[in-house]
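Only one protein chain is missing; all other protein chains are in place.
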Amino acid sequence: MNVVHHAADRCIRWAFGVDPAAWPWTWVVEAAFLLLAAAVLLAFVALFAGPVTWVERRVAGRIMSRIGPNRVGPQGSLQWLADGIKCFLKEDLIPDGADRPLFRLAPYLVFGGMFGAFVVLPFGAHLVAADLNVGLLYLLAVTSLVVVGLLMAGWSSRSKWALFGGVRSAAQLVSYEVPAAFALLAVALAAGTLSLQGIVGAQGGWPWDWFVFRNPFLFVAFFLYFTAAIAEGNRTPFDLPEAESELVAGYNVEYSGMRYLFFMFAEWANLWIMSAVATACFLGGWQVPGVPPDRIAAAEGWAFVGGEALSFAIFAAKASALVLLVIQLRWTLPRLRVDQLMITCWKYLVPLAFAVVLGALVLLALVPEGGLADSILRATLVIFGAAVALLYGRRIRQTYLADRDLYRRMEGKDAWYPPYRLP
Amino acid sequence: MTDESRDPLLKDGAAAAPAGDASPPIEAVVYPGAIATRLDHFLNWFRKSSIWYLLFATACCGIELMQTGGPRTDLDRFGAVFRASPRQSDLLIVAGTITYKMADRVRLLWAQMAEPRYVIAMGSCANSGGLFQRSYSVVCGVDKVVPVDLYLPGCPPRPEALNEAILRLQEKMHAERWAAKRKGG
Partner (left out) sequence: MTPAEIHDRLRARFGDDVVALHADLRDPAIELRPERLRDACRFLRDDDDLRFDFLRSVAGVDRRDAIEVVYHLLSYPRRHTVVLRTRLDRDRPSVPSVHDVWPTADWHERETFDLLGVDFAGHPRLRRLLLPEDWVGHPLRKDYERPAEYHGIPVGRDASPPVARGGGGDRPRPRPAMHEPKAEELAGFLRLNMGPHHPATHGVINFLLETDGEILRRAVPDVGYLHRGIEKLAESNAYLGTMPYTDRVDYLGAIFANHAWALAVERLLGIEVPPRGEYCRVIAAELNRIASHLIATGSLAMDLGAFTPFIHWIREREKINDIMERICGARLTYNYLRFGGVARDIDGETVDMIRRWLDHFDPIIDEFNRLIGENEIFVKRLARIAVISPEDAVAWGLVGPNLRASGVDWDLRRDQPYSVYPELEFDVVVGRGWRGQVGDAYDRFWCRMLEMRQSVRLLRQACEKLPPGDFWAKPKTVKPAANEVYACTESARGELGVFVISDGTDKPYRAKFRTGSFTAMSIIERLSPGLLLADLVALIGSLDVVAPEVDR
């Protein structure tokens, strides 16, 4: 069920009292609703991209024993707004000799490529702007527009450093699409459909129903996709195109003000896309544990709204956890050199991707769903995954306790949120 | 925070008073600009809460600039992050000695910055040549090359001093009048 269609249907019936299938102006109302959906998505992107910069800077501060923004608004939460409006108020600069039309166009291409992917993301049980039956394919295709945009930015800036950044990013993005696509192909094989809602529907709410624990090859596929997606998103350790210490901001070295903001906006949007797709394909998406999807579909009135809200909350929680993980990786790891990047992709990730697809195919064919072998496989993987998560949590707890002791020793006071390693 | 004598609005209003009118009533001066002032305050709050400074360090003051970005005196608290590209920065902190060989480059960097842009001359060398005034190859003050908004003394200035400089710059930004100038003047 397509929520936009459904909403347009009900609106036409309620407002005009005619049958939408027969009415000649149905498309007008549907177009209006589509625009509304686009506006809602845009608002979501904006409200995600902004605060996540604040989250990133606070998390980065914590990792670096600093505080991060805390003056602009309560606890610095309006920092992103200040950054945005300030960029808006800057002078509109186009370097002398730059290719003006391309220079102007590049940020919009990059942003358009990113934003186009939001259309198929399954935010909740019926919260998807357009549930295309080739959703995955469309997703991979539309995010390739970003490559064109980055190359355009690098070339049209008429700066050799920007050119370096643009070419590097083109090579990187094009290369890492291959392992990402293969990992998602394994998921499509498991789900039997390319539609993202279908993929989420093929999973369940409980962890053992998620695709990531379905069989070992899909487990590996999750990490494969995650790594390739980080590379697609130009995040450290793959942030060569904007390597600050080498290329002086890479492809956006000549961009200032609003145009620069578009690039950054697109990067944050991509962060969400990467996490959302990983969640939808591997971590069960919006599936609520214990509540099968048809129960939500069958509910009426406020129960329906509640069900949708719950599914959105679950989806957002999972995707946010992945976003946090990506942020942590950025501030911990150094970056790979360009030839190491290429080698990693073509010599390691692509063969692994082939193996993953073949292996997943074989196991899916041999191990019938619901059988004993299937349950054993899933149980093993769930236990393994739980163990990894527990280790991670234990490490965090250890560090927290060590910090709290240190703070008590140095300051003599107790703090439930001790600043990390007093400077 | 700003005292009356420094209030630029009154000065602007006084300058805009018609000639021959010795002391215009206060309402004539303040009122037309009131909304514009509010708008200015509003916009300036955004601009001063997000000062992106260019990572430009020549000499010893550069190390103190890095220390100021460090954990103890964290400039990121005020929203001030460093950018590598001059196009994306609002503030050029000239930290260190400027030689004649470097002077053209500093000018170029400043010119590449997008308006509105500010310059803080950090340290004695950038203020006036400092310890190296008598040298043959040192420009006696970066204000001979770029217009400077704030002079920060020290050799090198402590991180707390640089912090104070950023706060003073914020005050200066807060007092800037864009809309009011256009309306009232």
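For reference, chains read A and B in written order, and residue numbers begin at 1 within each chain.
Just so it is clear, a residue touches a chain if its C-beta (ideal position, glycine included) is under 8 Å from a C-beta of that chain, and two chains touch if they have at least 3 such contacts.
Only a predicted model underlies this, so the values are computations on that prediction, with no experimental measurement involved.
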item: Contact residue for the chain not shown (choose from A:F115, A:Y138, A:F164 or A:F222); value: A:F164
item: Option from A:A186, A:L322 or A:L336 whose C-beta touches the chain left out; value: A:L336
item: Those residues of chain A which, in the complete complex, touch the missing chain; value: 60, 63-66, 160-161, 164, 168, 236-237, 239-240, 243-246, 248, 331-340, 421, 423
item: Residues from chain B at the interface with the omitted partner, ascending; value: 55-60, 62-64, 66-67, 69-72, 84, 86, 96-97, 99-105, 107-109, 128-129, 131-141, 143-149, 155-156, 158
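In this text, only the chains that are shown with their structure count from here on.
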item: Chain A residues touching chain B - in the complex, by the definition given at the top; value: 57, 61, 64-72, 76, 78-79, 81-83, 85-86, 89-93, 244-245, 248-249, 252-257, 260, 423
item: Residues of chain B touching chain A in the complex; value: 43, 45-47, 49-50, 70-72, 74, 76-79, 81, 83-85, 87-88, 90, 114-116
